[in-house]
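The block underneath contains the structure these notes are about, expressed in structure tokens.
What you see is the complex with one protein chain gone and the rest in place.
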Amino acid sequence: MKFIDKRTVVKDILWIGATVGLVAAVARFGRGLGATTALNDAKPWGLWIGFDVMAGVALAAGGFTIAAVVYIFHLEKYRPILRPAILTAFLGYGAVIVGLLCDLGLPWHIWKPIVHWQPHSVMFEVAWCVMLYTTVLALEFAPTVLEHPLFQRTVFRRIYYWLKRLTLVWVIAGIVLSTLHQSSLGSLLLIMPFRLHPLWYSPLLPVLFFVSAVALGLMMVTLEGFFSAYLYGHRLRVDLYAPLGRAAGGILWVYLALRLGDLAWRGVLPTALDGSWYSYLFLAEIGAGALLPAVLLAVPSIRTNPNGLATSAGLVVAGMVLNRLSASMIAMFQTPGVSYFPTWTEFAITAGIVSGAGLVFLFAVENFNVFEPETEHIPEESSAYARPVFNPETRVYVGSTLWDTAARRSAVCLVAAAIAVAFLPPAVVSGHEVPRQPVQAALGWSTLQVDGNRNQRAVTFDHLDHQSLVEGVCITCHHLSKPNDEVTACSECHQDMNRPTSIFVHTRHQQVLGGNASCVECHTGEHTARTAKACGECHDTMKPNAGETTFNYFAPPYREAMHGTCIPCHQKKATLENKPELGRCPACHTMVEEKFIAVK
Amino acid sequence: MTPTPTWLEIARGPLFRFALVVVVVGLARLVFLAVWGMVAALRHAGDRNLPYAQVFKDTLVWLFPIHRLHHARPAYSYASFIFHVGIILGMLFLQNHLDLLRSTVGVSWPALPRSLLDIFTLATITTGFYLLLHRLYIRSARVLSKAMDYILLLLLLNIFVSGYIAGRPWNPIPYDGLMLFHTINGLVLIILIPFTKIAHCVLFPLVRLASEIAWHLTPHGGADVVRTLYGTEGRKI
Partner (left out) sequence: MTAGDTVGILTDITRCVGCYQCVDACAQVHNLGPDIPAPQDLPDGLSARRWTTILEQPANHYVRKQCRHCLNPACVSVCPVGAMQKTALGPVIYDSSKCLGCRYCMMACPYGIPRYQWDSLAPVVRKCTLCYERLQAGKLPACVEACPQQATIFGLRDDLLAEAHRRLQAEPAKYVQKVYGEHEVGGTSVLYISDVPLDFLGYRGYPGQKPLPELTEVVMSKIPAVAIGMTVLTAGIHWIISRRMKIAARTALVDTLPSKTAEDQDEIY
């Protein structure tokens, strides 16, 4: 009796990933991009475009390459890896679309490119190609599903027959569409030479993206074969995968020649060694992700060793994913003062999509004839109708059932979901957050420098002058003062530039009034804020402001308070004394004083 | 900015959200698994004609177990009943709790008057201590008790005693500290609900039905029943 089944562990992990991703997705659609991502106006494209779309499409390139190998080049030997390759490609494109739905600001408009044509746009072309190719992949994979005993009716048999007969059409369409959009993902970046580092920006981007996608596609299929072999306990068909590795190695040499040749020709190659972190990124990507595997794959003894092959495949996959991430995200120049690092919710949605695709893959492998005759199907769990075995000796259950699996998996997912909810960003929990900007007190005495957020753009405020204007009625501006204060400075209550400040201090009242025994001093009945006395009932000076019916425990933001106090009075004066400049911004914001006066 | 007391930050912070998801989704999961298990059991049952009306009536009757139990153990059954009522009312109908729920989740319902809840809280504390002593000193109860039974009872007493004292003018303990104790105990208890016997708060309507199904099972069918009766999986009985 096996107690831990590696497939069970892998599936549990994938379920956790999917659950956490789901929580993050709910947060993203419930609260918007601002609350759940680190995207900003300087970096409007982030992890979802970089990984889910750019890398996702490239990782799914195995679908068209293996289809070409089998159908165009008639290398029938590779037919056993055709179906898994097509399935991965289909799931990959599904993942791309789901990732895109998360990334788009208006995902319910995703169909718009079908109606509104803009053929000059690379994005338009990519959208159409992805749409059509996903359909093609669905048609290519459909026969595998239709072979299931569930679809024995005549109508399904007829569909199956026609899908099979038209295979060549799908395959050629798939190759053409893939060529176009694999390269177009590179073309997407052509319009931003000012954003992308020259080590990545190149007029050859479309060609580089296509060539690297072919190598990556082959290596991804290999890596997947390795994992399937591990997971389902069959031996890796080195006789199939080693030649793929050899081909991928050759393509990698072409890629390296193109990439380095282009850099050298444009004279950017020395930048690769200038010691900046871009250069290290470039060297890591080219060295570990292309050069090293190209060398490894050139050695027959490494190529034909399952571990050597898998290592090379892993390097290529990691290197090419890094390349796509760099080109669309990491190697984009930073805008000073603004940085982007994905939030955990972004990572979680990406991981969730990958996990979901993984689960569908495993489901398909276990329910359809994906690996064709070479794999015998070992069920992970016994059938739902199998009776659980109860051992009267130990009084525990042995054996695994669907119910037990569901019980364990739901418990694991429950905890994962609860942890995810606990760690949701504050903006998700309490809505869009206005950044804190604490206010500093005005400087000076008779003339004040009012610069709440200390951004060096102070308003010079002649306090003495204004004092005389209001004839010493301090309350004109100092509408409310702290108890025992004659006049309280503005910044004492209005403590944030943009956010209201609570001005009631519960602990202080508690202390002053004599600890726990004092609750009843203010609270009658329920001990909640609602039942507390109003401030004015004890503090004579604390009355509602003009225009308020009850005392407001929240002081408005500093900016709002200042403008609200000054502007009405200034505007009244401007009309009364016919001095329009008194009512304008520069009357107080005299950052350009001399100029303004000079022009007047 | 006026500082928020630690206990209040905990009471509406990440730990609270964690507890809320665990208890709501966790209990829903238990009901789902129980119903699924029962449906599976029923499919294997020899005689599928269940007396649903009788089961429903029994469930209602057992909701107020005093009728059945007061002959055998009158003090215990009355105490237990009062204990449960106090817990439900004190937890779900206190204004402060509802304010917290409204400000975090956005749902609320009418509260009960504080004075009434005070009486029930005192009753729960008294009966809670009685039940604790009962477990400790009545031999039949002690034999059946497990560590978790004591832990849960102590947690409940902690929560109710601290909650009650915190709201008194004569409270000798610093308020914020006491509330921190109250909050943490409360959250731990909430998190434990779907994983311990407190799950009976949602599973009790299924108990009668499950045991009825048990009588309809074919030989060797006990497996399904026991699993159904115990909402918790893989547990040794």
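Order of writing sets the chain letters: A and B. Residues in each chain are counted from 1.
Keep in mind that, in the parts below, a contact is a pair of C-beta atoms (placed from the backbone, for glycine too) under 8 Å apart; a residue touches a chain by one contact, two chains touch by 3 or more.
Being a predicted model, the structure only gives us computed values, none of them experimental.
Visitor: Among the chains present in the display, which ones are touched by the chain that isn't there?
Guide: A
Visitor: Pick out which of A:W45, A:W253 or A:W344 touches the chain that's been left out of the picture.
Guide: A:W45
Visitor: Identify the residue among A:L150, A:L166 or A:M192 that touches the chain left out of the display.
Guide: A:M192
Visitor: So one chain is hidden, and I want to know which residue out of A:I13, A:A257, A:V338 or A:C474 touches that hidden chain in the complete assembly.
Guide: Within the whole complex, the residue contacting the unshown chain is A:V338.
Visitor: Mind pulling the chain A residues that touch the left-out chain?
Guide: Answer for chain A: residues 29, 31-35, 39-42, 44-45, 68, 71-74, 103-107, 109-110, 112-113, 116-127, 168, 171-172, 175-176, 179-180, 183-184, 187-188, 190-195, 203, 206, 333, 335-338, 432-435, 437, 457, 497-498, 560, 584-586, 589, 591-592, 595-596, 599 touch the chain left out.
Just so it is clear, only the chains that are shown with their structure count from here on.
Visitor: Using mean CA coordinates as chain centres, what's the chain A-chain B distance in Å?
Guide: 40
Visitor: Of all residues in chain B, which touch chain A in the complex?
Guide: 1-3, 5, 14-15, 17-22, 25-26, 29, 32-33, 36-37, 40, 44, 95-96, 99, 111, 113-114, 167-176, 194, 220, 222-224, 226-227, 233-234, 236-237
Visitor: Within the complex, which stretch of chain A touches chain B?
Guide: 387-390, 395-397, 403-404, 406-408, 410-411, 414-415, 417-419, 421-424, 429, 495-496, 501-507, 510, 515-520, 525-530
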